[in-house]
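Note that one protein chain is taken out, while the other chains of the complex remain in position.
Right, chain A next:
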Amino acid sequence: MDCNKETVELMHKYLDGELTKDEEIMLREHLEDCEECQKHFHELKRTITLIKSTDTIHAPNHFSTSVMKNLPAERKGTKYVRWLKMHPIMTAAAIFFVLMSGSMFTAWQQDSQLTVSKQDDLIIRGDTVIVPEDVIVEGDLVVKNGNLRVDGKIEGDVTLINGKMIEEYEIEGEGLMASVGEVNGEFKQVDRAFEWIWYHIQNLFKNIFSFGD
């Protein structure tokens, strides 16, 4: 047998656990007689032991926190989905009530007109509802399919459905202005069909058994 090639080949097959019975016998018999191959075989096995003996290095302390911080934002809506999944009976009941209370999906799709729950003293300019500087709205305000700019004051909750709060706006010649009004109540923004349904479900449950948050 050619020591330098065939036997070394067998040694590697042995190390990979792929020797046949015959090959194993062949290798063992050769090693018994050949000191040089014995040495080679011993060195190979020792090399593997040395490789395996190196210490494991640990990831830095902040590693996982840092990964989590750099992940893309969680898809909107999953939070709701998770809540719904955790409360299957409530969900089933809610869906039933929602379906019974009218075809909301079609309502959502068809109804794209700007509506405001209160008209008095408010200005509607294009798709924006403006609470003028000297106006105080007493009570809750709901704006649907439009934006809201508050220069005055709202003494109640604000709900925006499919629209946004305008915090800065441009006046010709004067540049960017910041809205200076205030809302003394809860602010809610609903801009997806799903969240809209969620909003209705919450209202429904609030009415049935004061279901919070």
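Quick notes on this one:
Simple rule for what comes next: contacts are C-beta pairs under 8 Å (C-beta built on N, C-alpha and C of every residue); 3 or more make two chains touch, one makes a residue touch a chain; residues count from 1.
The criterion applied here is as follows: contacts and distances are computed from a predicted model.
Here one chain is missing from view; checked against "Acetyl-CoA decarbonylase/synthase complex subunit gamma", "ABC transporter ATP-binding protein", "Aldehyde dehydrogenase" or "RNA polymerase sigma factor", UniProt names that protein "RNA polymerase sigma factor". When the missing chain is restored to the complex, the residue among A:T20, A:S53 or A:Q119 that touches it is A:S53.
Residues of chain A that touch the chain left out of the display are 8, 12, 15-16, 40, 43-44, 46-48, 50-60, 63-64, 66-68, 70-72, 74-75, 78, 81-82.
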